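With one protein chain withheld, the remaining protein chains of the complex are depicted in position.
After this line comes chain A, so read on.
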Amino acid sequence: MIQKELMTVVSQSEIAKDIFEMTLKGALVEQIDEPGKFVHLKASDEMMPLLRRPISIARIEPEKKEFTMIYRSEGAGTKALSRKRPGDAVDVLGPLGHGFPLEEAAPGQTALLIGGGIGVPPLYELSRRLNDKGVKTIHVLGFQNESVAFYADQFAELGETYVATVDGSLGEQGFVTDVVNRHHLKADVFYSCGPTVMLKAVEQLHAAPKGFISLEERMGCGIGACFACVCHPAEDETGTAYLKICSDGPVFKAGEVAL
């Protein structure tokens, strides 16, 4: 169930250039039942920014009533968030949207997780859950360069992990798709999150017979009411059909959305 709660900051640190890892505590965590769902945050009562900011969830720890998110401090909203210190409150609405379907990977099968930039975080909780149920995970993480890369070690603890950077400053030079092709990576299912151009390229890899992608988009309300984050479905005879990324997604079956 969607709740609104003033959650407490447990910790916050800058883990890469402008990339922050923040852990929040509160009862709302019990509602987060699936990796890939997101929270909609307001860092202050100020009139600017007025709207909430959608942030993905990187780790869920229900027993401690904590979840961790990793976000890029970029605009006014995320900058305000990055100034929060342990003990401060953050207004959280969530969990929102539909997450990654874990049931699409059976124990003993292999899942390929492909993330780009700030699309990497939700794949971490996904990988933890998949490994918990006996699914082998292969990770391909793409970043602009070494200074903004994060969590390569944490992913490596869970399974085979490849890192790609555009300038080659960390891991292999190139895009995530280059890495998948170079190593002939194959799986039973793929899960991906990142910029739309990357998702489009990942869909065309056909590295697995089925896959799921999580779209990033600017959002208004985050619950499906404002129609700000709509997209076209791949099959649409009339041209008037639509999907809302916030509430129908952000995770969609590969091929479902016109990218």
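We take it that a contact is a pair of C-beta atoms (placed from the backbone, for glycine too) under 8 Å apart; a residue touches a chain by one contact, two chains touch by 3 or more; residues count from 1.
We adopt the following convention: contacts and distances are computed from a predicted model.
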For this session: Select, from "Aspartyl/glutamyl-tRNA(Asn/Gln) amidotransferase subunit B", "Dihydroorotate dehydrogenase", "Branched-chain amino acid ABC transporter, amino acid-binding protein" or "Phosphate transport system permease protein PstA", the UniProt-recorded name of the complex's unshown chain.
Result: "Dihydroorotate dehydrogenase"
Problem set entry | Touch with the omitted chain, as defined above, among A:83, A:133, A:218 or A:253 | A:218
Seminar exercise, completed: Among the options A:4, A:83 or A:133, the absent chain makes contact with A:4
For this session: Among A:73, A:109, A:131 or A:247, single out the residue that touches the unshown chain.
Result: A:247
Problem set entry | Contact set of chain A toward the excluded chain (per top definition) | 1-2, 4, 42, 47-52, 93, 217-218, 220-221, 223-232, 238-242, 247
